[in-house]
Structures are given as structure tokens and as C-alpha cells.
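To keep things clear, I will list the structure first and then write my remarks on it.
The complex appears here without one of its protein chains, the remainder shown in place.
The chains carry the letters A, B and C, assigned in the order they are written, with residues numbered from 1 in each.
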Amino acid sequence: MEIVFVLLDDLAFLIGVTLLYSSPLIFTGLGGVVTESTGVVNIGLEGMMTLGAFAAASVAYYTADPWLGFLAGGVAGGLLALLHALATVRFGADHIISGIAVNFLGPGLALFVSRLIFNGATQTLTVPNKIPKLFDGVFPSKSFFDLILKQDATVYIALVLVVVVWFVLYRTVLGLRLRSVGEHPLAADTLGLSVERLKTYGVVASGVLAGWGGAAMSIAVVARFSPGLISGQGFIALAAMIFGKWTPHGTLAACLFFGLAKGLEVYLGTRFPIPGTLLAMLPYILTILVLVGFVGKARPPRAVGQPFLKERHS
Amino acid sequence: MRKLPPLALTGLSLLAGLIVGALALLAAGYNPFAAYATLIAGVFHAPRDWSFVLIRSTPLVLTGLSVAFAFRTGLFNIGAEGQYIMGALGATLFGVFVPLPAVLHIPLTMLAGILCGAAWGAVAGILKSRWGINEVISTIMLNWIALYINNSVVSVEGFRRPHSEASLQILDSARIDWLGAWKTTPEGLAFRESQPLLNDILRTPANAGILVAIVAVILVAFLLEKTVLGYRLRAVGFNKDAAAFSGIAVPRYVVISMALAGALAGLAGGLQVQGVSREVAKLAAMEGNGFDGIAVALIGFSQPWGVFGAALFYGVLKHGGPKLQPALGIPMEIIQIIMGSVIFFLALPGIWQTLANTWRSWRGNRVRSSR
Amino acid sequence: AQQGDSSAVKIAMVTDVGGVNDQSFNQGAWEGLQRAQLELGIKASYVESNQDADYVPNLQSLMDAKNQLIWGIGFKMGQAIYEAAKNNPDYKFAIIDFAYDNTPANLIGVVFKAEEASFLVGYIAGKMTKTGTVGFVGGIKGNVIDGFDYGYHAGVNFANRQVKILRQYAESFTDAAKGKVITLEMYRQGADIVYHAAGGVGDGVIEAARESNRWAIGVDRDQNYLAPDNVLTSAMKRVDNAIYNIAKELVEGRWPGGKTIVYGLKEGGVDIAPSTSKHVPVNILAEVEELKKKIMAGEIVVPYNEASYNDWLAKLK
Partner (left out) sequence: MADSPALELKGFTKTFGSLVANDNIDLEIRAGEVHALLGENGAGKTTLMNCAYGVYQPDRGTIYRLGKQVTVRSPADALAQGIGMVHQHFMLVDRFTVAENLVLGQEPRRHGVLLDRRKAEEAVLDLGERYGLRVDPRAVIEDLSVGAQQKVEILKALYRGAEILILDEPTAVLTPQEIHDLGKIIRQLCGDGKSVILITHKLKEILSFADRCTVIRKGVKVATLEVSQTDQDELASMMVGRKVQWHLERREFQPGSVVLRVEELWARDYRGLEALKGLSFEVRAGEILAVAGVEGNGQTELLDILCGLKAPTGGRISIDGQPIERPDPGKLRELGFNAIPEDRQRKGLVLEFQVGENLVLDSVHVPPFSQRGLLNLQAIRENAARNIEGYDIRPPNPVALASALSGGNQQKVVIARALANQPRLIVAAQPTRGLDVGAIEFVHRALLNQRDAGCAILLVSFELDEVLELADRILVLYEGRSQGVFDRAEATEDVLGRAMAGAAHA
């Protein structure tokens, strides 16, 4: 009986940790889904996430309001994405090149501005108020439900956004149009839809989401921005989106899987004498193994990555 | 509407990137002219600075080539980072544990780096051709795995240098820095005394890596343009279906391509060890060699010599950048902003065309109205 | 750039990849240099490194700027500084956190007895734990971190043999989320005080303490400001003192080159944070003061790695 309680408790802990780890990835991964649904590859998610994390932390620091910070994270990510949209959608730039540029600009700007407003430091100071937790104090501390449900509000926002993105993409007129420009922009164009505008929506939304992903890191998981905070999570989110076969629910599953693997890493590490470096590899190896197991090949939106330029004549 | 030639495009983009950098500096209250003057002075100050630029450019040339090569064959190698790590590790192991005369030790150590990088690249290739796993995912994962492998291996007693977080140093016979160990012996120091210019260069870890990198550029250019293998790799890159239809074994070529890309990145890691660091250390985070390679490949239009030029450019920025802070108090992140802007403008051939057209029509209007 | 008279002694430092305002030991080092500038009239400057490959050229550019003494901050620069010293006998070099077997005359290695400060915070933890379990979160295992790790273990044990110590390495110095999760898990396993020596990972450790309303112990600097109610104490490494002291000796014409200087409690190189008195009861503080004296007097020799720790344990029995 005792052991069952321990196991239940461990399970709850693992679920809780999985959510903690995966929420920034879910935001950003959803961003990936949205942008690629409209046919624009956004490898700059990492940069948008970093800038978003910084903007969120610094605004939250100066205003003492985490929600303003959260908003700022989205705005910062969105602005950077607007640049990406301008390049890829308006000027037909190669998506990868522009995305890589964003990955230089995002962190570059974040650190540059940080130095200017935080007295030469590349990390912000601790924010006075973080994103609040939901179900805080509702259940007895460290009880089963407390471990699972007492989470940063961003975790819940991320989960809700999965549903929202799914609903918008698959149930609304806007979603149909967004997806159509990712699949066959010329077809959408010949039906009188503005491909440029729709793609821009998708890209900017992805930036907002990635910015929120960063904010979820800098003002919910921890309480300040530092240069190494995002290191690679944007890319992991990108991988999760591919792993999740370009769908919101698939991406959610992939992010949760990855978060679980990271949680297991800690769980096992505190219990068994396994070398830390081996454990640290675990999430990455597991991902590859699972992909090998899932033989089914994912199909990206058909026109993803292709520039769409209407014939322009002077 | 004439199309802009790539060189003009690159030139304009560099200029525009520098202008954006200047604007950022202005906005932050710094003097951009002073900044660029410092940057240029910092790079052309003394022979040792040229030497440093070359030293910094060497791994960039190779990781850039790695990414560019993969691009040319239709693959996106985000994994140069991991391949570099594996190459450095392999070269170090060989350089430390296999005593050989220099004539053999130098090339074989390089080969060890190449092979380790190639193997790591091939893993992604196999995952793609055998299980259809997108190389973008697999290489992202393999980068992290490589990092942790490196850290595990470096901590193994017997390989770890006592009292340090780094490995043992490679034997002198595997080193490729010019006059390697000799230059700090009394005779070496005496000789350098008499040769001011050479001495200045020898203060830096000047090494043969850049020559190897140039050879690699030539080989890759030759491979891509002049050989059946290169032709077929490119064909697979552009159109897998057509390549398969014409009798090219596509899966094999995917593996070959990733392995060769990995070999180049692995060579980068190996040369860095042989020429500069002589050891590998535990890595607390990704160093960014592979990601820099992506930037270099893109700036160089994935053309071997373009990559070479782009690597030199980046090398200049990387060497000049840290001098901004001590001289003018400018955060060195400005370099990242400049790099990002340059790449961004390179991605925008359309904007130059539009500008050119606007200019022409504007001029046209003026001419007309003045009549 | 500061205007100093041209005869001023020029001293500069190369940061490691954290940058100068890392709110950790790079920052401490820079504060030491600035103090020396203010009080000793030297001329101070720094260059930051972005990646390991920057070390060598950064050292070179500081030589170009005619600095007499050049500091490398952090063990990762060990090799680069050594080569520079050998290649440039006209310049003086010094490094934080690195000891050489054969130190050239123009080079100084400075190491800190982090174990001594860790011992003290460990002692506080051992005394103050209510659950009988405490934790340690390391960044990446290695010589330097071993000092923190085993010094802390020894301190806890010294305070109370019964206390259980959880230990986990994050395999990173930046992964704050992982620091948080590890710490949460340690709290769940009953720990109520967790000490970290893990750089940016520590942000997560302290965050976990704040959220769970438990204790964390900071490192390198007084980290109490990060979570005033939850950072119990910090094991400080007074890099600033070391840098200041050596600058002083240089200015006064004494250059203690060619050796490794060890900075312990006695030399003012390590200590516990001033903020400790906020949360730690006076009686324990008094005991800590006693311990400090014993350590300074050499009566207690704090272990700094696995082997010395095992010896220590054996003796304790």
C-alpha cells in the first residue's frame, strides 16, 4: 500500500515536471505549427523566443507586473517575426536565410539592450512578481493534485492555446484560408485571397507565440533573463513541431514527451547512480528512438518553404 | 530589370548590415564611426591580427563548407555543431594516445577528426534514408548527444588532465601550429628576437589549418562541379524523384552527403585541436561553431569560395568585435546585430531590385518633369 | 575609457564566457580591479569573451594595450594564460581558479578554498535543517566544483552526522529549468535546504526555494537579493580581494610570481555572506565564527575532493 502511494506521488511529480518543462516548448511549437501551416518556415523561433524572454523579464522588472511582461514578450517576438514576414512574404527571401538572420538578431538585440538598461549586464535583475500559479493552496501542499495542478498560469495558457490554435486552424474560415496558402498559395491567390496578408498573419502569430514561450521561461519557470536561458529550446520546439506532424495536438504530444524525458532525467538521477552525462543525453536519444519507431512519414504543408511571389511588373 | 550579380548583392548587403549596426550604435548613444574605425584598426593593427583573423576563420570555413555542401545536396545540416565536437574529440584521442612520427601523426590525427565527424554526420544520413527522419530534428538531437559524449569522455580518468576540466594535450607530433613547441624554447625565442614580423605572427597560435581549409574549399568545389559523385549529389539535392528514376541510389547518396558534410565539420574540430587548443574541454554549452557555419554558408551562397570569403568576413568581425568594449565601451553583441543584418539583407535580393526600380522610375520622372 | 596619468600601472582582465556583469565571479573580479583603480591609482580595463576561442586573441589585445598585468578569470582560461605567459615573458599574468604544476615567473595562479566557505554553509545547513535532509546541486562535475561539493558535505556532517545529503549535477551551468526541477525533487524527497554551485542553474535552485518557501544557499556572491526570504546564506568567493591584493603588491613593487596563491578564509579569499545574520540564529552564527577560527588556525582542514573527504569521514568516526 505504502509503495502505491509513493508511486502515485512520483507519478504526480513527473506529470507536474513534464508540464513545467514543456510549457515554453508548447508555446513555441504552436508558433511553428501556425507559421508552417501558412507555408513559411520559421527557423528563427529560437531568436524570437530569446528576445521574448528578455522583453518579458525586463518589462516585468520595471513595471512589477508580470502580465505586462508577458504581453511584452509576445510583442517583441511578434515584431521580430514581422521582420521575418517582411523578408519572406513580401520580398520572397529564402526562409532559412531569413530565419538564421533572426537567430542572430534576436539574441543580439536582447543582450545589447540588456547591457544598456541593466548597467552593462547581460542578464536582467529578478522580477518582483512572477506569473502567478493556479490552484495555489487549493490542494494540500505536495499532495497528488497539488503536484499536478499547481502550475504557472503559463502552463494553462499553453494548454488552452493548443485548443485555440487547433480550433482556429481546423474550424474557422480564417484557418481554412491560412492552411490554403500553406498548401497551394497560387490556388488561394486565384480565388482572390491575399496570400501575402495571410502568410504575414501566420508568421507574426508564430513570433508572438515564441515570444510567449520565452516569457514562460523567464518570468514563470525562473524569475529573470540570462543569456543561457533559452539555449536551444527554440530548435527543440521546431523539432517537436516536425515530430508532431505539423499539427497542434501532435506538437503538444511531442512537447510533453520531451518534457517527460527531461523530467525522467532528474527523477532517475536523484534515485540511481547513473552518470549524469548519460542521463542528460536521455531526452535526445529517446526522441530519436521514438521517431525510428514511428515509421509513418510526416508530411509538411505542401508549399512550405517556397517563396510565393506574384508576378510584379513595374 | 537587370538582375544583380551575387557579388554586388553581397557588397550591398554587407554595407546595409554595417549601416544597421551603425544605427543601432547611434540609438544607443555611441559613435558608429569610432566603432568601425576601432574594428578596422583592431584587425589591421599588426601582423598578429591578420594571423588571428585567419585562425578564427579556419573553423568557420570548414563548418561553413559543411553546411553549404549539405545545402547543395538538398539537406539542411544543423548538425555541424555536433560533428565539430565529435571531430575535435576524435582528433584529441588520436593525438593523445597514438604516438607516431609527425609525418604520420599529423595527417592521421586529422583523419581521426574527419572520420569521427563523418560518422556523426552519417548517423543523421542513415536516420533519414532508412527511417525517413527529418535531418533537422535528428541533427538537433545529435548535437546535444555529442556534447554530452564529449563531456563524458573528457571526464574519464586517464584522459582527463589532472586538476583540470580538459583532456590531456595532444602530443607535439600531432600539432600543426607553425614551429609548434620549438617557438618557446630558448633557441626559438632567440630566433624570434631576430625576426620581428615573424615573431609577431608566432605570438599567435598561427597554424597550418587555414591551408588545409583552403585545400578543402578546392576539393569541395572540385567534387561538386567536376565529379560524377558531386553531380549526382546535386541531382539528388534538387530532385530526389528524378535522380532515383535515372538510376541514382538516393538513400546511399543521402548518407554519403551527410557523411561528407560531417567530415568537413569534423575536420574543423580536429584542426582546432591540432592548431590551437591541443585539447578538448568539458562544454558547458554549445559553442556555436556549427551555427556560425550556417551563417557563413548562407552569406557565401553555398558556393565554396563564397564560403571562404564569408568566413574571412566573419573572422574579421569576430576578431575586431571584442576590441569595441575596452576601447569605447560598446557591447560586443553589436557584432551579432551586424551579422544578423547582413544575412537578412542577403536574404532580400528583392529589396535591392525594388530600390533600384524605384530609383530608376524616380529619376525617370525627374528627367521627364524637367523637360 | 578612463583618463589616468601615463605612469599608472595598467591592469586588465579577460572574462570568461559569462561576461563582466555576470553577477558572479567575473563581476567580483571587475569590482576588485575597480577598487584598485580607485584606491591604488592603477588603470583598469577588461575584455569579454564570447566563446573559448576568444581567450587567446583577447589576451593578445590586452598585451597590445600595454597592460602590465593581465588576469584570466576562470579555470577555462588555464591553458591560454599559460601559453601567453610562456610566449610573452615581458608581461605579467594571473589567473583565477587555476593552479599549475610549474608556474612561470611571470604568472600567478590563484585558487580559492571554496571548500572552506562551503564547509561553513554546510555547517549552517546541517544545524538548521528541520527535516534532516539537505541537498547540493552542482553544475558540471570538476575540480573546482568538487571543492564546493565536498566542503559542503563535510560541513553538514560536521554539524550533524545524521543529516542525509542529496546530490545532483545538472550537467550544465545554464539550464535554470533543470536546476529548478532538481531542487523541487530534492524538496519532495525531504530536503529543506539546498546549496548550489552551478552558475545559471542556480537561478532555478533559488526559484524553487522561493516557490516552495524553503531554503536555498547561494554561491560566489551574496545571493540573498535574489530571494531575500529564501536564501539562507551564501558561500562567497572574494575574487575581488584576491585581485585587489595582487594589484596592491604589484604597485608596491612586490610581484609574488611563479607560484600558486591559495586564498582561503585566512587570506580573506572566501567567506560566508554578510546577509547570513538575517536568517541564521545568533548561536549558530557564533559557532560558525568559532569554526572559522579553527579553520584559519589549521585545526580543521576541510576536504576538497572525494579522496580527502573519505579520509575526513574516516577520521570523524
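What we mean here is this: a residue touches a chain if its C-beta (ideal position, glycine included) is under 8 Å from a C-beta of that chain, and two chains touch if they have at least 3 such contacts.
Fair warning: this is a prediction, and the values are worked out from it, not measured in the lab.
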Considering the complete assembly, the absent chain touches shown chains A, B
Of B:Tyr36, B:Phe76, B:Trp178 or B:Tyr231, the residue touching the omitted chain is B:Tyr231
Missing-chain contact among B:Thr185, B:Asn239 or B:Thr358 belongs to B:Asn239
Contacts from subunit A to the absent chain lie at residues 171-177, 179-180, 183-184, 186-193, 302, 311, 313
Logged for subunit B, residues touching the omitted partner chain are 225-229, 231-232, 234-235, 238-239, 241-249
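The rule we apply is simple: only the chains that are shown with their structure count from here on.
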By C-beta contact count, A-B versus B-C, the higher one is A-B
Distance between the CA centroids of subunit B and subunit C (whole Å) is 35
Note: subunit B sits from subunit A at a C-alpha centroid distance in Å of 28
Touching two or more other chains in subunit C are residues 141, 171-174
So subunit B residues touching two or more other chains come to 148, 151, 155, 285
Note: in the complex, subunit A contacts subunit C through residues 9, 13, 17, 20-21, 115, 118-123, 126, 133, 142, 147, 217, 221-224, 226-229, 231, 262-263, 265-267, 269-270, 276-277, 279-280
In their shared complex, subunit A is touched by residues of subunit B numbered 1, 24, 28, 76, 78, 127, 131-134, 136-138, 140-142, 144-145, 148-149, 151-152, 155, 285-286, 291, 294-295, 298, 331, 333-337, 339-341, 343-344, 346-351, 354, 357, 361
Per the touch rule above, subunit C residues touching subunit B in the complex are 1, 12, 17, 45-54, 56-58, 60-62, 64-65, 75-76, 78-79, 83, 86-88, 98-99, 139-144, 171-174, 199
